[in-house]
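One chain of protein is taken out of this complex; the other chains stay put.
A and B are the chain letters, set down in written order, and residue numbers restart from 1 in every chain.
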Amino acid sequence: MIALIFDGVLAVTLVALAWRVLAAPDAFEAVVVFITLGLLMALAWGRLAAPDIALAEAAVGAGLTGVLLLDTLGALPHGSPPAQAAAHAEIRGRGWPARVATGLLATTLGAAVLSLEPRPSLLAGQVSAHLGQSGVSHPVTAVLLNFRGYDTWLELGVLLIAIIGVLALRGSTRLSGETLARPPAVLAWLIRVLTPLILMVAGYLLWLGKHAAGGAFQAGVVLGAAGVLLWLAGWHPVAREWLWKVLWVIGFLGFIAAGLGQLLAGANWLEYPPETAATFILCLELGAAISIGATLAGLFIALHFPPRENLSGGPNERRP
Amino acid sequence: MSGILNVLGIGLCLIGAGFFLAGTVGLLRFPDSLCRLHALTKADNLGLGFMVLGLAVESDSLAVAGKLALIWLLALLAGASACYLIARTTVHDPGGGPE
Partner (left out) sequence: MVGAPQHLPPLLMETFHLWLALFLLLNVVVGMTRIIRGPAAMDRMMAAQLFGTTGVAILLVLAEGVGAPALRNVAMVFALLAVLASVAFVRLHGLARGGERRDER
């Protein structure tokens, strides 16, 4: 009963926060509300017994996305508050068709979800049946890294495409030359103490994935957060240009190497022999975590600083 | 014996909850930004501290208690530094945000 009250309060608060993100008159307030929304979303995932997603949401939704939005806020032109409020009012006045459509969609979705009968999932049984051959004892990791390893490989490819795209639009792959100003002493000390701790936690999460909620994605986003923290403090997370590129591709290439290796050994692409599956998964997870972390940190740095030399010669009005 | 531990744990958690309440009330009612900052650091340190102490007492294993203590230390570290940095921004920049 009390659990229902807790979940109810959480659900209502989430909806209220989501409304406030859009309705806030001040953009900075909207960003802070969004960060809080990420916090409560992680709580909601915890209540839904999905600690893997809760871990990822805690790192990404409450941490990294907040940094990205705050950075974007700094790049927006600042109108005076009355002008902003007037612009908001005009948008609100003209938005009634969107509100009607959204209301209809929400009602339809709600009715559809409420009318579903809970059905036991057939896939969960199949996963448990084959868990012994997968090399790990946590079903989520088994699915992500073994049974559907192909999907994970292609997701790493998507991340690679994202960083390539951002760098292409930016016109330069040079990341290691740009930093923020020197940090205040307390910040420097904090980052010095925090970074080894974060690396340790990332390693712990990576190892944890074998038998509990954790794994490559969670470790990767924590690594990415470490990189972003280092950059925010004014240091280079990665000091060499070529090292950036190596870190970005290592996850994707790791899967290719595993797949080719298995093809040459006579098995199918990405089919691990059950005896050595655990080793395969650990190595692939290590590469994936490194790539995810380096890609996230690289995206932040690339998006913040325009390149010094603009190869395409196009407009470049990011900072005064 | 474990009954005593449970009651002790409940008591400590309640004290921690009291400090969290104090932090929230301070955040809402204090007249000045810097005063509010003062209030919330109490919730950070003492609120979480007593809560962690209570939960550690109730938990059955030393490993869990150790992890809880580590989490509290992390929160202390991060919270104290973050609050200092936020205050410093305001002192050097009294206008506040882009209002």
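Keep this in mind: a contact is a pair of C-beta atoms (placed from the backbone, for glycine too) under 8 Å apart; a residue touches a chain by one contact, two chains touch by 3 or more.
Bear in mind the structure is a predicted one, so any value in this text is a computation, not a measurement.
**Student:** What are the shown chains that the left-out chain touches?
**Tutor:** A, B
**Student:** Among A:143, A:213 or A:294, which one touches the chain that has been omitted from the display?
**Tutor:** Within the whole complex, the residue contacting the unshown chain is A:213.
**Student:** For the chain left out of this view, which of A:17, A:127, A:160 or A:256 touches it?
**Tutor:** A:17
**Student:** Going by the contact rule already stated, which one of A:55, A:206, A:238 or A:302 would touch the omitted chain in the full complex?
**Tutor:** Within the whole complex, the residue contacting the unshown chain is A:55.
**Student:** Suppose we count only contacts with the excluded chain; which residues of chain B make the list?
**Tutor:** Chain B touches the chain not shown through residues 2-4, 6-7, 10, 13-14, 16-17, 20-21, 23-24, 27-28, 33, 36-37, 40, 43-44, 47-48, 51-52, 55, 58-59, 64, 67-68, 70-71, 74-75, 78-79, 81-83, 85-90, 93, 95-99.
**Student:** Over the whole complex, note the residues of chain A touching the chain we left out.
**Tutor:** 2-3, 5-6, 9-10, 13, 17, 20, 24, 28-29, 32-33, 35-36, 39-40, 42-43, 46-47, 49, 51, 54-55, 58-59, 62-64, 66-67, 70-71, 73-76, 78, 177-183, 187, 190, 194, 197-198, 201, 205, 208, 212-214, 218, 222, 225, 228-229, 232-234, 305, 319
Just so we're on the same page, only the chains that are shown with their structure count from here on.
**Student:** Provide the C-alpha centroid distance between chain A and chain B, rounded to the nearest whole angstrom.
**Tutor:** That pair's centroid distance is 27 Å.
**Student:** What residues of chain A sit close enough to touch chain B in their complex?
**Tutor:** Touch residues, chain A against chain B: 26-28, 73, 78, 81, 184, 186-187, 189-190, 193-194, 197.
**Student:** In the complex formed with chain A, which residues of chain B make contact?
**Tutor:** So the residues of chain B in touch with chain A come to 74, 77-78, 81, 84-85, 88, 97-99.
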